[in-house]
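Just one protein chain is left out here, and the rest sit where they should.
Chain lettering (A and B) follows the sequence in which the chains are written, and residue indices restart at 1 in each chain.
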Amino acid sequence: MDFGIIFSQTLTQAIGITAIIYCLAAVGLNVQFGYTGLLNFGQVAFVAAGAYAVGVIVLTFDLSLWLAILVGILASTLLALILGIPTLRLRADYLAIVTIAASELLRLLVRSIAFKDTFGGAQGLNGKLGQQFHDLNPLPSDFTSLPVLTWTRQDLWVVIVGWLLVVLFTLLVWGLVRSPWGRVVKGIREDEDAVVSLGKNVFVYKMQALVLGGIIGGFGGIVWAVAKQSVQPDTFQPDFTFFAYTILLLGGAARVFGPIVGAIIFWFLLAGVGELLSQMIQAGYIDFLSATDVGSIRFILMGLGLMLLMIFRPQGIFGDRRELALDAR
Amino acid sequence: MPANTDNDLASANDLMPGRAAAVAALKDVPHVPGAQKPDPILVADHVSRQFGGLKAVDVAHVEIQRGAITALIGPNGAGKTTLFNLLTGFDKPDTGKWTFNQQQVAGMSPYKLARKGMVRTFQLTKALSRMTVMDNMRLGASGQLGERFFPSLLPFLWNAQERANEVRALELLGRFNLDAKLDDFAGSLSGGQRKLLEMARALMTNPEMVMLDEPMAGVNPALTQSLLGHIKNIREEGTTVLFVEHDMDMVRDISDWVIVMAQGQIIAEGPPDAVMRDRQVIDAYLGTHHDQALTKDGTSLTQDSSGE
Partner (left out) sequence: MVKHIRIALGALMLSVIGLLALGGLSPAQAADTAVIGVLTTPGGAPVEGVKITVTNEEGFTESDTSDATGAFRVPLPSGGTYTIEVDTTTFPDGIALSREDDASRTLLVLSGEKKLLVPLSEGGESAVSASGDSTLDQIIQLFFDGILYGLLIALGAVGLNLVFGTTGLTNFSHGELLTLGAFTALALNEAGINIIIAAPIAIVFAAFAYGWGQNKILWRPLRRRKTGLIAAMIVSIGLAIVLRYTIALVFGSGPRTYQQFAGQVGISIGPFNTTPKALILGALAAVALGITVLWLQRSRIGKATRAVSDNPALASATGIDVERVIAVVWIVGAGLAAFAGIYLGMTQSSIWNMGQRMLLVLFAAVILGGLGTIYGAIVGALVVGVFINMTTLFIPTEMKTVGALFLMIVILLVRPQGLLGRKERVG
C-alpha cells in the first residue's frame, strides 16, 4: 500500500475536473434551492443542455466552440423558461417531481434512435469537442506534471479555467444575495405569500433564480464536454442532481462558499475511500470485495452521508443553524 | 412611545382628527347591510366563493369608507378571512367584481393589488423568521432599484435608496417599540412582536389601505392595548384600515364602522354601539355559540391549508 499515491490521487480528484463540474451544478442549485427555496430536482438537465450544446454545435454542425458556449447559455435559459413558466406556481413537492421527470424525459429524447443523427443516440457525441479551447493552452508544451497533483497538461488547463469560472459565478452569487434582490428571494424562500403581499412579483424572481441557476449548471455541462471531449446521455441520470444536492448540503445551503467547500470535501472523501479500498483490495487486505465493488460502496457511503447530513446537520458542516435554508413552508 | 395610546376616549377626539372626520363622514350612512358610503375606497359586488358544497362567501354589495377604521366581525367560520383573501387576490372568487379607488381590480394578481396600495397582513403571522427584523422592514419598501436583477449587482445605484429606506424603517420600528430588536432574527420575536413587525412591514409599502387579518389573535393581553393604539395611529396618518376580528368587544374601542358577517353574508352594518345592540348580530353570535368550539378546529385547519 502506497499512501503517497492514495493521497495524491485523492487530492487530484478533490480539486479536479469532476469536482468543478459538480461544484458549478451546486452553485446553480444554491441560487435556486439554497436562497430561493426552489426544489429543482432536474439540475442535471441544465448540465446536459450545456454539454449537448457543445456536442451538437461542434460535432454535429461543425461550428465554433465559442458559438457553442453561447448556444449552451441560451439552451439553459430556454430550458429554465420552458420548465419554469408552468411549474413555478406549483407546490414544492410537485416542482420536484416535474423537474426530475423533465430531466429524465430529456435524457430519453437525446439518447433515442429517432434523434440519433443530431444527438448521437446512446453513444452520445464523442470527438474533438474542446479542441479550440485546448489550442489556447498557455502551459509550456514540455509540461509533464505538477508535484503531487497528477493532471496532464490538458487537464490542468481545464482545471485552471474551471476554478476561475467557479470563482466568477460565486462572486456573482455573492453580489446578488447581499443586494435587495437577494433579500427578496430569501423572503420568497421563507414565505412566498408574505412577499407577494408586499407587492413583489414573486414569479419573476423565481424565474430569474431558475434561469441563473440553470445557466451556471449549464456551464458545468460545457466544462464537462470540453474537458472530457465526450457527451453521453446516460451520464446525465437523476443521481447527478442528488450528488449536487449532497455537495450543497455538505457545504451548507444558502452559504456563498458552500458549494466550493462541499464539492472539495465530497470528492476528497469519495475519492479517498475509493482509492483506499482499491489499494487495500490490490494489496490483499480485503478479499471479500472485488475492485468493481468499490464503485457501489462509494455510492452507498454517499447516500448514507446525505441521510446523516439531512438528519443531524441540515445546515451543513459549517452552517449556522439559525439561518437554516430548509423547510420554510 | 407616544403617549396617546394611554389616552382615554374623552380627550381622544381632539387628539385624533382622523377619528372625528371618519365619524362625521359616516354619520348619515344608514345602518343596513351594503350601505352606500360618502367616499368609498373599496366597493365590491356579488363576490362569492364556494368550497365543495359550502358557500363560504356570498356578499351582494359592500363599501369601505376611506380614512376610517372598519372592522369586519363575525363568528368563526363566517367567511371573513375568505373574503379578505378574495379581495386581496390571494384566492379567486367564483363570481364578483370590485373596485379599489374606482379602478376595477377583480382578478388582479395579489402583488399588483399590493402595489396599488392595498396591503394585507395574515392571521398566522408571516414574519420571515430566518431574516432579521431590519431585513423584514427593508423588504417592505416598494420601488427599490436594487431589487431588479442587473442593478442589484451595482450597489452604488441603490445605496442611497437603501439608506433612506433604513431611516424610514427605523422610524417605524421606533414607533412599534421594535428598535431594540433590529438585528435579531424575526423568528426569535414573541407572537405579539411578530404581529407588530408584520404591521410595520406593511406600512413600509406606504399603503392607502391596510387590511389586518385578526391583528389581536395570539397577542399577549398586555400588548393588545398598545396594538390597538398603533392601529388608531395608522388611521390618523390618513391610511384606511380594514381589519378582521371575531371578538366583538375588541372592536368597540377602535372602529369607526363595523360590518358583521355570518355564514358568508353580511348581516349588519353600523357604528360599533348600534351594531352590538342589533338583534340579528346577537343571534348570529349566540346561535353559533355552541358550534364555536367545533368550528374552531375547522377554521384553523382551513387556514393552515390556505397558508401553505
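By our rule, a residue touches a chain if its C-beta (ideal position, glycine included) is under 8 Å from a C-beta of that chain, and two chains touch if they have at least 3 such contacts.
Just so you know, these numbers come straight off a predicted model, no measurement behind them.
Asks: Considering the complete complex, identify which of A:Ile5, A:Leu63, A:Leu90 or A:Leu164 is in touch with the unshown chain.
Replies: A:Leu90
Asks: Tell me which residue among A:Ala45, A:Ala102 or A:Val196 touches the hidden chain in the full complex.
Replies: Considering all chains, including the one not shown, the answer is A:Ala102.
Asks: May I ask which residue of A:Leu24, A:Leu156, A:Leu198 or A:Met302 touches the chain that does not appear here?
Replies: A:Met302
Asks: For subunit A, which positions touch the chain that isn't shown here?
Replies: 39, 86-87, 90-94, 96-98, 100-102, 104-105, 108-109, 111-114, 121-124, 126, 228-230, 232, 234-235, 238-239, 242, 245-246, 249, 281, 287-293, 295-297, 299-300, 302-308, 310-312, 314, 326-327, 329
Throughout what follows, only the chains that are shown with their structure count from here on.
Asks: So in the complex, the part of subunit B that touches subunit A is made up of which residues?
Replies: Residues 88, 90, 109-112, 114-115, 119-122, 126-131, 135, 138-140, 142, 144, 146-149, 152-153, 155, 158, 162, 185, 187, 198, 201-202, 204-205, 307-308 of subunit B touch subunit A in their complex.
Asks: Could you list, by residue number, the parts of subunit A that touch subunit B in their complex?
Replies: 91, 172, 175-176, 179-184, 186-187, 190-191, 193-202, 208, 322-325, 328-329
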